[in-house]
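Only one protein chain is missing from this complex, and each of the others stays in its spot.
For subunit A:
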Amino acid sequence: MIRAAAVGDIHMAPETQGILRPAFETLPDCADLLLLAGDLTRHGTPEEARVVAREIQGLGVPVVAVLGNHDQHDDRPEEVTAILEDAGAQVLEGRSVVVDCGGERVGVAGTTGFGGGFVGRSAGEFGEPLMKEFVRYSRRCAESLRASLDQLAEQGCDLRIALTHYSPVPDTLAGEPLEIYPFLGSYLLAEAIDTAGADLAVHGHAHLGTENGMTNGGVRVRNVAQPVIGRAFHVYHLHARQPVGAAVAGGPT
């Protein structure tokens, strides 16, 4: 069993320095890793990124993050990424990382993701160049997530987690105005997760949404935006699935 702590949308700025640190310092007692689901800063400035870096540095558990739309607002996502990585975090965009949690290998595949909407109510790759690029960008994010999850399967991970900022499902948006769902997530992310397979999908972004959801393929989804979970983080206990045939191999013949 591994214990994954997760939170998103902490929106840190100089005036919030230190707010989360006391709770984060309890992580080694209750979690094996910390997932950060984007919108870690308010505007994506290096100054704000350094606030986050000080909050997560030397926590005693591995930290894996994706950026959110706020973290890109200042047009310096590479700098934000570098500052967080200097503090020890793995910041994923279209790639994955394998974390050793007490002998179990946990793979995390991450992308910020993007919007576009959900099945039957989604934007199409048609019309103005901006509209086509909107949908193509979302498609590229989803494709990178699928490829990263596939790679983790090839590496034989015991558990795989999909980490995004935007939501893969509408379930966890319940509470948000229906009219803005296309700006909150995309079914392409869920399709990628279901195609490659995962044990859990974690996202943020939807402050007015709800915590629990599930993809059509049965993968559990958790919206960990801090206003949703109402805590510094939530912890999920995950159990590695028995390898196919394992029960037969150890049983009577």
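Structural remarks
We take it that a residue touches a chain if its C-beta (ideal position, glycine included) is under 8 Å from a C-beta of that chain, and two chains touch if they have at least 3 such contacts; residues count from 1.
Just so we're on the same page, contacts and distances are computed from a predicted model.
Missing chain, UniProt protein name: "BON domain-containing protein", from among "Sugar ABC transporter permease", "TatD DNase family protein", "BON domain-containing protein" or "Xanthine dehydrogenase family protein molybdopterin-binding subunit".
Only one of the listed residues, A:L33, A:A109, A:A142 or A:L200, touches the absent chain: A:L200. Against the chain not displayed here, subunit A makes contact via residues 3, 9-13, 15-16, 19-20, 22-23, 26, 30, 42-43, 70, 73, 199-200, 207-208, 220, 226-227, 229-239.
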